[in-house]
Structure formats: C-alpha cells, structure tokens
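Below you'll find the structure, written out as structure tokens, and then a few comments.
In this view, the complex is presented without one of its protein chains, the others remaining in place.
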Amino acid sequence: MARERIVTLLTDFGWAGPYVAEMKGVLLTLAPRVTLVDISHNIGPGDILAGAFVLRQVVPNFPPDTVHCVVVDPSVGTERRMLAARYGSQIIVFPDNGVISLVDESMPLEEIAVVADPRLFLGEGEKSTFQGRDVVAPVAARLAEGFPVHRLGPRPDTFKLLELPETRVGDDGEIAGEVLYVDDFGNLISNITARMVGEALGGVLGMEVLCDGRAVGKVVAAYGFVKAGEPLALVNSMDVLEVAVNKGRACDRFEAGVGAKISVRKPAGEGGP
Amino acid sequence: MARERIVTLLTDFGWAGPYVAEMKGVLLTLAPRVTLVDISHNIGPGDILAGAFVLRQVVPNFPPDTVHCVVVDPSVGTERRMLAARYGSQIIVFPDNGVISLVDESMPLEEIAVVADPRLFLGEGEKSTFQGRDVVAPVAARLAEGFPVHRLGPRPDTFKLLELPETRVGDDGEIAGEVLYVDDFGNLISNITARMVGEALGGVLGMEVLCDGRAVGKVVAAYGFVKAGEPLALVNSMDVLEVAVNKGRACDRFEAGVGAKISVRKPAGEGGP
Partner (left out) sequence: MARERIVTLLTDFGWAGPYVAEMKGVLLTLAPRVTLVDISHNIGPGDILAGAFVLRQVVPNFPPDTVHCVVVDPSVGTERRMLAARYGSQIIVFPDNGVISLVDESMPLEEIAVVADPRLFLGEGEKSTFQGRDVVAPVAARLAEGFPVHRLGPRPDTFKLLELPETRVGDDGEIAGEVLYVDDFGNLISNITARMVGEALGGVLGMEVLCDGRAVGKVVAAYGFVKAGEPLALVNSMDVLEVAVNKGRACDRFEAGVGAKISVRKPAGEGGP
C-alpha cells in the first residue's frame, strides 16, 4: 500500500501497565507504516457508555480510512463477538457490546462483519484473555494495509446497541434529558441537542436549565459569561447542552453524574400569550 | 512541503475524554505528514503558570520549525485572543493569557501575530467553546505546512505576561526566591538559578537552603548524596535550585507548593572575614 494510514486506540487499559504498548508493538510489527494515535486509555473499566461517547466525538475528526481499535470489553473471553465496520469513511474494530451505539446513531453504516477468520489472529485468538493484542491489533493492522472489511467474516444478522436514555418534550415545550458523560473538567454533558431546544422553544440562548431539579441558570454563549465559580449552561462543541461551572467542576457543584436529569424551559414570564 | 514537521500538544484537557484526540484528528486531516507529540495533558485545569513552566522546559529541546499548540485557557470564549509567535526556531500557538511568559524570558521573540483570519478556522472558529479543535489545531496544521506566522493576522501592540515572583539578594548575600513548580515526583522547583547563587555567594555546592524557613540542608550534586528519605537541595537539569527528598516527596515533607519561600545562604561560620 502506498499511503500511510492512521490506527487509533481507545481502551480502558489505563496508562501504567503493559497492555497498550503490547497492542502497539503488534500493530507496528504487522503494519510498519501506520501512524498510531492514542484516543484514550482512561475510559472507566468496562464503562461501555463512556467508550461509546468518546468514540462518537472523536471518529468524525479523523482522515478517511483511519482504523479505530476499541477495546472497552468487560466480557472478554465469553461468547461476545468482535466486529469490524465501516461508518462513512472510518473503519472501527470493536466488541459487540454496544460500544458502537453512538457512532451508529450519527454516521452511515457502510459495511459490517464478524471478525472470524482465525488466520488473522495471534496466539490463542478468540480464546485469548487479551483479545486487544491477539485479535483487534492484528486485524486492525490488516485493515490499515487495505484488507477489506467484508472479507474478515460473515455479516452479522444483528449487533448490540445500548438502550440510551431518551429525551422528552412536554406539553409546555419543556425538554427533559439526561447527563450522558462527565468530562475531565467535571462538565455534565447531556443528550439534549441544540436543535432539539431550538425546535421546541424557538431559541437556545437565555433558556432556563435545571440539573436534578436545581437551577443552573440561563443558557449563555461561553464559560466566561458568568463569574468564576458560578454555574452555567451552554451549547458545547458537540452541539449539545452542557452544564458547567466557570473555572469549577459542575459534577461536584450539583453532586451529579451520568444519568442526572437535565431540563430546559422558557424562562418564567416569557411563556404566556 | 518536503520536510515532515512536528506538532506538539500541551493542554489541561486530561487523558480520559475526547478533546485531545479531536485536536489530533483535525491536525492529521489538514496536515497528514506531521508527527504529533504529546507534551502534557495533565496541566492543572486553567493553571497558566504550570503550563508556562512546562512550555519553557520543553520547547528548547525540539527541532527547528516545530509547532507547539498550547491550550491552557481558562477564559475560552471571552475576548481573550489567540496568538502565534516564533521564538528562536520554534513556533508556538497560544492563548493571550500569559502562558508564554517563561518562554518570553528565555528565547528571542522573532515574530508574533494575532490569529485572526477566520478562513483558517473550523466550525464557529473564535466563537467556538472548543478553540483547541476549531482554531489552534487548524492554524497549527497550516503553520506546520509552512504558512508564515505574520500572515495569520496583525501584529499585536502588546500581549499578556504573568507577574512572576522575583528573587531578591539581601545585604548579606542571602537569596530569597519562591517555588515556581512542583513536579510529578513532588520536587519543589524554585525560580533561583545556579548563576544567581554563584554570583551572590561565590559558589553553589555546600550553600544552606531553607524552605518556608525550615532547614533543607546544604546544596549537593545529586539525589543520591543523602540517605533515602532525607531532604536535599540541588541544581537540577533546568539549572535552577530544587528542593527534593531522596526517594521521597519534598512537597509532602515541607508541606509546600507553588509560592513557598526558598532561601539560600552561606553556611553559618563561613560568612566572616
């Protein structure tokens, strides 16, 4: 292959031990010309939803034909299959445990296959307790060298998707959603999109936000619009509603995490005819 | 461009979430041939002084024409501008919040510009709540491909520098300074240079050091010169005075952090005529 491709790694392995580097060694041995990029290795152990969230945010930013390795896999060594799929221009290798759910919502699925051909694996392959090294890495190396997804194995009849929390719009236009992810800054990122708010309430800036029933304040355009230490809501870089504290941690301020209730409504006094 | 350049990333984003990888995806999309290097993503949230310190240490070690992306930016989304500058052979893109202060002290400023041309930005550009991805990354990609700093925008009349703690030399030659940074090992790194001590006291080894008034001991040549668990002072790899504990954490031992007072003097009995 003439072009050098990118292979990314997204795991819950942590940075201390040998696991991440074992995968990298295998990748660089089998596909010497790839560029490796760490997405994150600090997904909480087995936290499939957090892996799904980070994957959705990151994937659309990469060049075409990037191969993403996802190993957030609390059920390694069970019947759970390993899959490979092409979403838009991106290729993803991932365990069939729902970690693909948010990508599946937002990018077109072009092809998908069960990673099944044992000739592609290292060591004990599917029976390995370290499928990241023995299955995902060698398969990703082949994909990065141009091996087509559909030749990895059969197309699955179905694959697992998470039951994601839904948003609801009340009769009064109030939108109810949930916190989907808490980032490194302690920001509470919801599943309520800017578009949803705009359609239900006719605008976003100035709308009133609550977190688990406690007042956050009105939606502003940036963190700096409130004083340091004060809470705020904004439409973040992902085009979803986020609850934050300027130079502080919203997760501490509101004692809230994944699953906390977020609601958005017109400010009092503006709803009447 | 014939030569492959290096782009580094220095942020307070942490390693868990998607933000670092989003920047990397943008960089590799717009400048496919760059080599990415992580400097640190564990600068304390919004800790401009720590960012400034790490930046000063790292920048002089890189090859000419390296582009450094600095996103330690507690005021994102306010009037704060994004700047790009060439210091010596190095190019740095950074928020105008003082994070450049220590580089500015130690390397010659060759050119500087406000990052202003919106055609270089992604998404909402300067109005984005994620300027690392939408402003810094695309601008750094262009710079890595040879785009000149001065074409990014106008030269600023002035730019922000931190008010850094000063060192003082007393009548008796005693030098008073402060801890500027605490490293991963808990070492207390001061703003007192070896040269300062040499000029004021006629030598460095054997001088007496205090931390917040408590005796540290005499300046030695290496950690191993005192027993495990014992405190020491030395001239570190940055040519500044550092208070450490051999195989221990000085920040715990002296209950000290950034801003703690460090003083250096001739040992008692050696000061007389």
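Just so it is clear, A and B label the chains in written order, and each chain counts residues from 1 on its own.
As a convention for this text, contacts are C-beta pairs under 8 Å (C-beta built on N, C-alpha and C of every residue); 3 or more make two chains touch, one makes a residue touch a chain.
It should be emphasised that the depicted structure is a prediction, and the values quoted were computed from it without experimental measurement.
A.B. asks: For the chain left off this view, which of B:124, B:183, B:212 or B:230 is in contact with it?
C.D. replies: Within the whole complex, the residue contacting the unshown chain is B:183.
A.B. asks: Could you tell which one of B:63, B:118, B:170 or B:206 touches the chain left off the display?
C.D. replies: The single option touching the absent chain is B:63.
A.B. asks: Just the residue numbers, please: which parts of subunit A touch the chain that's not shown?
C.D. replies: These residues of subunit A touch the chain that is not shown: 13-22, 24-26, 28-29, 32, 36, 38, 45-46, 74-78, 80, 123, 127-130, 133-134.
A.B. asks: Considering the whole complex rather than only what is displayed, give the residues of subunit B touching the chain that is not shown.
C.D. replies: 4, 6, 8, 15, 35, 37-43, 53-54, 57-58, 60-63, 66, 181, 183-185, 221-225, 234-237, 247
The rule is simple: only the chains that are shown with their structure count from here on.
A.B. asks: How many Å are there between the centre of subunit A and the centre of subunit B, using C-alpha atoms for each centre?
C.D. replies: Centre separation, subunit A to subunit B: 32 Å.
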